[in-house]
Structures are given as structure tokens and as C-alpha cells.
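A single protein chain has been omitted; all remaining protein chains appear in their positions.
Here is chain A:
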Amino acid sequence: MHTRGPLLRIRYAFHHSRLLQLGVLTGFWFLGQAAAEALRLPVPGGVVGMAAVLALLLSGRMSVFSVRRGAQTLLAEMLLFFVPAVMALLDHSEFIGVLGLKLLVVILTGTLCVMASTALTVDLCARWTSRHVAR
């Protein structure tokens, strides 16, 4: 923790620069992409990168402060990154009308069912374990 000189300066830079941290996270995504491709994993590169960062954090090889600010920025602006996918609607004018309404009904009712079943399962299990398992 108390190394002096250039190492300390590098550490300081990493802990304080949002831009550097965004670069680090992007680098992990890039490596994840490459690894997923090379090993033919059916998992997106971002998830491989996430697993790598998590492993480094849990093993104590990486300080959470060297990626925390960058991560907060990315997560806070995540909705922006979803926008381009919606633009695919430009190529699907057939969805304007009855077909679109039907699809919307499928998605809305399905999502309601998913949310209710997931939340009730987790809540009931959490209540059950907190009652039966002493912590």
C-alpha cells in the first residue's frame, strides 16, 4: 500500500481518472470478446470480461477503486446504449398495426407473469430461509 514513486503515481491516476477506468473496462470487454471467440464460448464477450474482473476483485489482485468510477459512469448511462437497437423498427413497418398490437400484448402479459413469478418465488424463499436458518 505504501510504495513510493512512479508506482504510487500510477495507482493514484487509476483511482482518480474516470477516463482511464473506462479504458480498463473496455479493455476487459475486448479481451473477453477475444477469449470467447478463441474458445468458441456461447457467451457474450462482456460476460467473460465481467467474470475476469470479478475474479480479480475477489482474489484481491485488483482494487475496486481502480474501476469503480468508470463502472458507475457506464451503469448510469446504460439506457443510452440500448437506444440504437430500437431503431431497427425503421426496417419493420409491418409492426405498425394489428400485428404490432398483438406482439405488444404478448410482451406485456409475458413480462407481468415473469415479474410476478420471479419476485414471489424469491420473496417467499427469502422469508422461509430467514425464519428457518439462524444467522
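Going forward, a contact is a pair of C-beta atoms (placed from the backbone, for glycine too) under 8 Å apart; a residue touches a chain by one contact, two chains touch by 3 or more; residues count from 1.
Criterion: contacts and distances are computed from a predicted model.
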| item | value |
| --- | --- |
| Options "Pyruvate dehydrogenase E1 component subunit alpha", "Putrescine transport system permease protein PotI", "Twin-arginine translocation pathway signal protein" or "Murein hydrolase effector protein LrgB": UniProt name of the undisplayed chain | "Murein hydrolase effector protein LrgB" |
| Those residues of chain A which, in the complete complex, touch the missing chain | 22, 25-26, 28-29, 32-33, 42-47, 49-51, 53-54, 57-58, 64, 67-68, 70-72, 74-76, 78-92, 95, 99, 102-123, 125-127, 129, 135 |
